[in-house]
Structure formats: C-alpha cells, structure tokens
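Note that this complex is displayed minus one protein chain, with the remaining chains in position.
Entry: subunit A
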Amino acid sequence: MDIDDILREVDPTFHAIPQEKRDLQELTRAWIAERSAPELLPWPANGLFERINSNIKHQIEKVEEMTGDMDPKTNFALIVIQTELERYRYLVRSYLRARIAKIDRHTLHYLSTDALRSRLSEMELAYATRHQALLHNHYLSSFLSSFPPNLQNLNDASAGISMIEAPDLESAVFIRLLKDASVAARGVDEDDDAEMKESDIVILRWSDAKPLVDAGSAELV
C-alpha cells in the first residue's frame, strides 16, 4: 500500500469499486449468462480467470497457514474464509461445468470455424479437440469403418443438410437492462422496437438480445 492507496481510501469523491468486488460481479454475471444463454459465450478476455485462480490459490494457502493457529479469534475468521472460499469455488466450478456441457453438446460446431474456436479457452479447446478425436476413433473402430470411405466423416454437409448440429440461437431469454437503451426484436406477427429503461426485464430472442449483452447495456437473468 503506498500513499496513493491511502489517499484514495479517504477521498470521498473517489468511489471506485474495489477490484475484488468487480471481479465477483463479473464472475457472477458470466455464470448467470452462461447458465441462461443457448450458446457458448466467449471466454472472458480481460484476464478475469487468471486473477480469480491466483486469488483462490492464495486464499487456500492462507487457510493452510491459519489451520495451525489455535486462537479462537482466528478460528472464527477461518470459518468465514473457508465458507466464502467454498461459495466462490462453487461459482467457478458451475461456470466451467456449464461451458463443458455446451461444448459436449455441439463439439463439432464450436470447432468448425475460427471465430467459434476463439470463444473457447486454451484448456477447453484442447479438451474439445481430444474428446472429439477419441469419440470419432471409437465410432470408426466400432462401426464406421465398415461404411464406404465417403460416409465415414462426421461433418458431412452435402445434400444441403449439415451433419453438424448447432445451438438454437432464436431461443427466448430473459434480460435485464443495465442502462436505458432501445431494443429491437423480431417476432412472429410483427417486429417490435421500443425504448427501454434501466432495470426493465424483457423476454426476447437470444439473437436480438446478443448485441445488447455484448455492448454491456443488458445482462441475462
């Protein structure tokens, strides 16, 4: 902590939200979004998970240090720290598992183009590639090898129908607006276009909600 930090703490006009709280907000938002969106969302690019992982590691080390301490005061602090650690790790775990579920479901789709590949983290990409290779080899050894060679692919797009299944981007989602924005949405009988206020909750199609969510003017709920 240097003099700037101290000044910042006592300066009432400087109301920056601490980094830890921002990370928690971002993690929670990413988790809710991943749990609600029909497709895989881009892996956060701003180093959020690197920060979170190193924080968790530090916290675990601290718990290990404190466990040796028998003082009742530290003991209670330890309970609080461990409870929070578990809550935090649950968020991270649930987020990663929700992503794996989506990757498992449409592996070939997410591996098909570079734009879609870039949504996966390095680990997820390695997992998806290897899992898909294993699966294909298994299919080949159990039954695909007895097919003619031109029918052994899993990504056949001839005859106008692609074998690769894609998530339904038109599914409906709930979003909450974070700032006043105009929302345009397509419907069956008519298209709607409305000015919406902050903290409005709206049902619309994911493909219409995506630009708002990407721009940060709305979040999935």
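Convention: a residue touches a chain if its C-beta (ideal position, glycine included) is under 8 Å from a C-beta of that chain, and two chains touch if they have at least 3 such contacts; residues count from 1.
As a convention for this text, contacts and distances are computed from a predicted model.
Of "Complex 1 protein-like protein", "Exosome complex component RRP46", "Nuclear transcription factor Y subunit B-6" or "DNA replication complex GINS protein PSF2", only "DNA replication complex GINS protein PSF2" is the UniProt protein name of the chain excluded from the display. Residues of subunit A that touch the chain left out of the display are 13-18, 20-22, 24-26, 28-29, 32, 35-38, 55-56, 59, 62, 73, 76-77, 79-81, 83-85, 87-88, 90, 94, 97-98, 100-101, 104, 168, 170-174, 176-180, 183-192, 194, 196-205, 208, 216, 219, 221.
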